[in-house]
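Below is one structure; the comments refer to it alone.
One protein chain omitted, others in place.
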Amino acid sequence: MKETFIKLIKDVDLNNPIFIEALPGIGHVGKLVAEHIIHELGAEKFAELYSPSFPPQVFVDEDGIVEPMKNEFYYLQGQGEDERDFIFLGGNTQGLSPEGQYAICGSILDFVGEYGVKEIYTLGGLGTGQPVEKPKVFGAATNKELAAMLQEHEVTLRSADGGIIGASGLILGLGVPRGMHGVCLMGETPGYFIDADASKAVLTVLLELVKVDVDVAKLEERAEETRKMISKAQQMEREMAERMNIVPGEEDLRYIG
Amino acid sequence: MKETFIKLIKDVDLNNPIFIEALPGIGHVGKLVAEHIIHELGAEKFAELYSPSFPPQVFVDEDGIVEPMKNEFYYLQGQGEDERDFIFLGGNTQGLSPEGQYAICGSILDFVGEYGVKEIYTLGGLGTGQPVEKPKVFGAATNKELAAMLQEHEVTLRSADGGIIGASGLILGLGVPRGMHGVCLMGETPGYFIDADASKAVLTVLLELVKVDVDVAKLEERAEETRKMISKAQQMEREMAERMNIVPGEEDLRYIG
Amino acid sequence: MKETFIKLIKDVDLNNPIFIEALPGIGHVGKLVAEHIIHELGAEKFAELYSPSFPPQVFVDEDGIVEPMKNEFYYLQGQGEDERDFIFLGGNTQGLSPEGQYAICGSILDFVGEYGVKEIYTLGGLGTGQPVEKPKVFGAATNKELAAMLQEHEVTLRSADGGIIGASGLILGLGVPRGMHGVCLMGETPGYFIDADASKAVLTVLLELVKVDVDVAKLEERAEETRKMISKAQQMEREMAERMNIVPGEEDLRYIG
Partner (left out) sequence: MKETFIKLIKDVDLNNPIFIEALPGIGHVGKLVAEHIIHELGAEKFAELYSPSFPPQVFVDEDGIVEPMKNEFYYLQGQGEDERDFIFLGGNTQGLSPEGQYAICGSILDFVGEYGVKEIYTLGGLGTGQPVEKPKVFGAATNKELAAMLQEHEVTLRSADGGIIGASGLILGLGVPRGMHGVCLMGETPGYFIDADASKAVLTVLLELVKVDVDVAKLEERAEETRKMISKAQQMEREMAERMNIVPGEEDLRYIG
């Protein structure tokens, strides 16, 4: 395999869908939010992305079955107050090299662009490295109107003390020249474990913003289950994420999405 | 050289061959198993693979002769109870970069696919970093039937506590969309030396699975010989493997195949 | 995105322009000089460069707005004693991989070459790692006439004790076969903070060389402002710069431009 490619599993017809990116990162925050919505609302997988810039390995699941590195696209139709369509992006990895990340995020945006995506939400964790009492939700946006909207929903705008590393940042950045706009929501987390509290905080804000109703109660349960299933795998992801975290210093608040 | 390429040495006609991958990795486990079968049954080399993603170096053999980095394909015909054909993949290195590993493993599968390969066995060691009394054989499979079959042969299925890094994992993962299925067998080993015990354990299981008979006794002898010949070279390989081992933490059980 | 590309924002007609490169590096020296001239003389942005070899991330500004990694081209017309046109190159990052740096610097030179650039000034800091009483300006040139001219302006020619790493070096080196000539000016700086003193020293020499008049007084003010805005971002850049600094030893004077 020499090129990133997307395998279509099902033809779907979507109307102005909202795109929600939740690839693995610090504290498993974004991934847990997306998995919760996907399962609670029954989102269906319709495409998979493979890339030679993913780690050269496979995961092994609890039944001893090999699972290749991939990203996965799920869709939902006519959800919430505004009866909106959705595309979710999940997966078990991100690209390793800078060039790989750009190629993968570009492919993702080209693909969702064909379905008419104009609004993007990227989800992740903001690792503090320290215990967090009540997790805040941090945010950034591609324009001032969206930034103001985030503040109305009690999202703390990130000041200029750092960037957003990985797919959560790059997808917003590469989306703008494609006429897409959006925000990144980051749950405050110590990092280094699967953080249901941070995920709940992000999920609550996200549901308000996209005007959809999902039972938040089961999130802790799902987090527990995920913890068991992927304790080690998540550790691998964390370390991969750290390797990608090529810029901030040891003492930095880190964000990888 | 800009592209991975395969040089055909001999035209061979194979019928539904079983493909066995045994590139160098932790404890030299897979490589030793393959070398043993190749020598005991007289498998013949029929192709070589070269890649710009191999380490930029050559090895020097005991006679002072330069040996380029390469992977090698051997074949056997009409072996064992079921009179099956076999392709073995050995060599002195694996690709260094993720993109290189994907390109190389893709080329390997394209090549063996032309011979009609549908069944894959990938061999390696699972490094524990600690002394091993009686080495277990760990395994993973591309589907539940194969996983069940492994358990019937006393192979311990790897739980979800990690992945399979390198060619042994990637060849299984990239084989599935090509309609190939298979298993990975990993001999428990402290790692860091040429482990004939772990190799014997893997060899015993492999021979049962492919229904072929090979004298296992000489394996220790071969291991000793290999130890002398490649003590330093193997150290180089180990360290290269470590460099590739970009994901697990220091305290992890490691598998590189 | 798979290739470095330049987005033209405005068609401009320039006559034999002087090209001044000031991408982020040690001590923020070159960047501060260029920003000062750009603001004081009202230079206008006319093009942006994007690259998959930039870090896979976005910055977030003080308003919580996402800012993609990019380089930016500004122009000025009919400035100074000789009524010369100018192109300035600024930005928030440099390429990460060697291959990326070559591709980006090559694109930059191809682009400015179309406007008839024959003279290049690249600006940066020379990090000493130690307190600097009165910052010297170090320099290097693409030919002996330019080197002699630097000495007339009290620039210390760098002896053979090292190279110029990054865009400031590469743009000069790749410019020569394109028939462009120029010099690199490096302000002596401890590094590791935004150094207005080093920038003032470089600015003073540069203005003499290009025969343009700009009020130097406000530079300290601008430095202070920049310090607040980008304290963390600059830290990120520094660390990125360190990562790129693949050659000199710990005890070395370092230059990254």
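Just so it is clear, A, B and C label the chains in written order, and each chain counts residues from 1 on its own.
Note that a contact is a pair of C-beta atoms (placed from the backbone, for glycine too) under 8 Å apart; a residue touches a chain by one contact, two chains touch by 3 or more.
Computed from a predicted structure; not experimentally measured.
K.L.:
When the whole complex is taken into account, which chains on show are touched by the absent chain?
P.N.:
Answer for the hidden chain's contacts among shown chains: B, C.
K.L.:
Out of C:Gln57, C:Gln101, C:Thr128 or C:Thr204, point to the residue that touches the absent chain in the complete complex.
P.N.:
Going through C:Gln57, C:Gln101, C:Thr128 or C:Thr204 one by one, C:Gln101 is the residue touching the chain not shown.
K.L.:
Quickly run down the residues of chain B that touch the omitted chain.
P.N.:
Against the missing chain, chain B presents residues 1-2, 7, 52-69, 96-97, 100, 229-233, 235-236, 239-240, 243.
K.L.:
In terms of residues, what is the contact footprint of the unshown chain on chain C?
P.N.:
95, 97-99, 101-103, 105-106, 139-144, 147, 150, 157-166, 169-170, 172-174, 176-177, 184, 244, 246-249, 252
The criterion applied here is as follows: only the chains that are shown with their structure count from here on.
K.L.:
By that same contact rule, can you tell me which chains touch chain A and chain B alike?
P.N.:
The shared contacts of chain A and chain B amount to nothing, since no chain touches both.
K.L.:
Among all other chains, pick the one whose mean CA position is farthest from the mean CA position of chain C.
P.N.:
The most distant chain relative to chain C turns out to be B.
K.L.:
Averaged over CA atoms, how far is the centre of chain A from the centre of chain C? Could you give it in whole Å?
P.N.:
Centre-to-centre distance between chain A and chain C: 36 Å.
K.L.:
Which whole number of Å gives the spacing of the CA centres of chain B and chain C?
P.N.:
50
K.L.:
Where in chain C do residues touch at least two different other chains?
P.N.:
Residues of chain C never touch two or more of the other chains.
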